[in-house]
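Shown below is the structure under consideration.
For this depiction, one protein chain was excluded, whereas all remaining protein chains were kept in their positions.
Per-chain numbering from 1; labels A and B assigned in written order.
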Amino acid sequence: MQDPKSYRIDELAARFGLAARGDASGLVSGVAPLARAEPGQLAFLANSRYVPDLAGTRAGVVVLRAEHADASPSPVLIAPDPYLAYARIAALFDHEPATAPGVHPTAVVAANAHVDAGASVGPGCVIESGARIEAGAVLGPNCVIGTDCTVGSQSRLGANVTLVTRVTLGKRVLIHAGAVLGADGFGIARDGNHWFKVPQLGGVRIGDDCEIGANTTIDRGALEDTVLEADVRLDNQIQIAHNVRIGAHTAMAGCAAVAGSASIGRDCLIGGGAGVLGHLEIADGVTITAMSLVTHSIRAPGTYSSGAPIEENRAWRRNAARMRQLDAMARRIADLEKRLEALTKEHR
Amino acid sequence: MQDPKSYRIDELAARFGLAARGDASGLVSGVAPLARAEPGQLAFLANSRYVPDLAGTRAGVVVLRAEHADASPSPVLIAPDPYLAYARIAALFDHEPATAPGVHPTAVVAANAHVDAGASVGPGCVIESGARIEAGAVLGPNCVIGTDCTVGSQSRLGANVTLVTRVTLGKRVLIHAGAVLGADGFGIARDGNHWFKVPQLGGVRIGDDCEIGANTTIDRGALEDTVLEADVRLDNQIQIAHNVRIGAHTAMAGCAAVAGSASIGRDCLIGGGAGVLGHLEIADGVTITAMSLVTHSIRAPGTYSSGAPIEENRAWRRNAARMRQLDAMARRIADLEKRLEALTKEHR
Partner (left out) sequence: MQDPKSYRIDELAARFGLAARGDASGLVSGVAPLARAEPGQLAFLANSRYVPDLAGTRAGVVVLRAEHADASPSPVLIAPDPYLAYARIAALFDHEPATAPGVHPTAVVAANAHVDAGASVGPGCVIESGARIEAGAVLGPNCVIGTDCTVGSQSRLGANVTLVTRVTLGKRVLIHAGAVLGADGFGIARDGNHWFKVPQLGGVRIGDDCEIGANTTIDRGALEDTVLEADVRLDNQIQIAHNVRIGAHTAMAGCAAVAGSASIGRDCLIGGGAGVLGHLEIADGVTITAMSLVTHSIRAPGTYSSGAPIEENRAWRRNAARMRQLDAMARRIADLEKRLEALTKEHR
């Protein structure tokens, strides 16, 4: 009997609609990087940076674009998008341990909370008044689901996740450990010489199929909800302030931050550590490169950047000192142009 | 009988010392943004960005400055600071669920810890040796209060908050979920080819009325305490290193970070993602804009910035490449000036 975790290359080709070349009768039982894959493993080539690894690969099969097929010493599976095809195949080897439904005896569930019989609530979880956990949802250990929060069906929360209050998750939402959704937005009003805390009366709404990274924070709205539309993908340690809206399919890399009431379009890519100031709009299809700061609305799709390039420190010091003289330099250039013009005229 | 959550406009005017204009007999039972408020709701206009929403508002009443009163189609409440007035009114509609005093049976409290009978300790909390929880304090689920920590009276901790060791909170301190106070400062000394860990013998002292955001970290001091004076307001994911001092009423936006032994004055505003290097001082009343890096002491109040502006990526690439030539450009300008001067003299 064939090992249920092994797949023939031609079987994979048929299953995922890929063209096979070379001997397609081999078996693969796992995946590995091109440079280190063994004969029983599948590798892929998507990033041109790794083309040099192809010639020496020992992989049982390589998923790649047609243009690289001839250069492969191993059998290949040809895909227009090898990374996507690889991802689909790799999912065959990803064995999430099954979680039995039910509420762990150490969990604390408020009398008027609702936990579906098909949901799984881990040890140490606390589910507060008015919360709802829908069918197929899985809560990792020590999660806290606050007042009037809803965890949609098939959603999965890692350990130590907190939904504070008025947070609604759609279906199939994935939240990694340590994330905090629905904490108070940062609203303070100056009152004489001290601060008055502005009530945060809104909630958080997370669309279907969103993924939210470890230790990411999404505050609830001041007046209305903070909203992530469907299929938004947030990496770790991202900060989303109150009243922010993020359009469907937008992805943000680690440590990005969005200030209050900013509105980001659909299909945007926000680079790691990038910042977006408050009360502005970013159009659909905008890419912001890593550690850039968006200070005004962006109305057209495209790629936008800020920042200064990295240099050896001594060169950087010399150049950075000149950044403080830039306006003066520009004026000196204009002055030179004027004087040279005058002199040239005089001379002729 | 009037709904206890509805308020007449003239009642609000009297209660908060505001002048009403228009029909002040209407009732409001909630708050909403100017553009979307319904007749039974109160809205406000503070940020001039939202002036265009005023003409079409359906709000039952709008809190605004006198200069905008005539332009409002709805009755108005006039306030010198509409945001503050709004915040005070909105607090009427903010119903934090009451927390009964007492220690949840799943909490674990060390024999020599002290929990006031008027404090509330949530499920799964762990209170270690020598800790004190004072009257009216509320600990959310799964908080850990370490050795010799004190939670002052009326302070409130969200879920999963950790006070590690020697952390003292004043009165009415608010700490959001996932924050960690009192972890070891990052002190390492090079010892041959490896690192020696420097003991972190200080603590953390948080003044009355401070607010600390979700997943924010405040390390304890190496020798002395890390100190936040009264009414300091920290947003989410802020990092405060060991021995830092922050003056009263200073507010910091999300993801800002302060390195060891820096001292920040009173009434400062530190923008989101801004950084402050260690062993320096910032005067009272300083504003640092978002994502700026403070590299030396700032002695005078005012607003300070660093960074390069965002641009369409191709333009940015061309300009950024020139940043590496800035010093050379400055020398070329000086050289041009000298040569033009010489030529001019020669010519005359």
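In this section, a contact is a pair of C-beta atoms (placed from the backbone, for glycine too) under 8 Å apart; a residue touches a chain by one contact, two chains touch by 3 or more.
Because the structure is a prediction, the values reported are computed rather than measured.
K.L.:
Of the residues B:183, B:212, B:270 or B:283, I need the one that contacts the missing chain.
P.N.:
Of all options in B:183, B:212, B:270 or B:283, contact with the hidden chain holds for B:183.
K.L.:
Using the touch definition up top, pick the residue from A:128, A:211 or A:224 that touches the left-out chain.
P.N.:
A:211
K.L.:
Please pick, from B:52, B:73 or B:199, the residue that touches the omitted chain in the full complex.
P.N.:
B:199
K.L.:
Decide which residue listed in A:29, A:236 or A:287 touches the omitted chain of the complex.
P.N.:
A:236
K.L.:
For the chain that got dropped from the picture, name the residues of chain A it touches.
P.N.:
30-33, 36, 47, 49, 81, 83-84, 86-88, 90-91, 93-94, 97, 104, 106, 122-124, 140-142, 158-160, 174, 176-178, 209, 211, 213-215, 231, 233, 235-237, 249, 251, 253-255, 267, 272-273, 290-291, 307-313, 316-317, 320-321, 323-327, 329-330, 333, 336-337, 340, 343-344, 347
K.L.:
In the complete complex, which positions of chain B touch the hidden chain?
P.N.:
Residues of chain B in touch with the missing chain: 106, 108, 124, 126, 129, 142, 144, 146-147, 160, 162, 164, 178, 180, 183-184, 186-191, 193-201, 215, 217, 219, 223-224, 237, 239, 241, 255, 257, 259, 273, 275, 277, 279, 287-289, 292-296, 302-309, 311, 315, 318-319, 321-323, 325-326, 329, 332-333, 336, 339-340, 343, 346-347.
Just so we're on the same page, only the chains that are shown with their structure count from here on.
K.L.:
What angle, rounded to the nearest 5°, describes the rotation that places the Cα atoms of chain A on chain B?
P.N.:
To bring chain A onto chain B, one rotates by 120 degrees.
K.L.:
Calculate how many whole Å lie between the centre of chain A and the centre of chain B, each centre taken as the average of the chain's C-alpha atoms.
P.N.:
Distance between chain centres: 25 Å.
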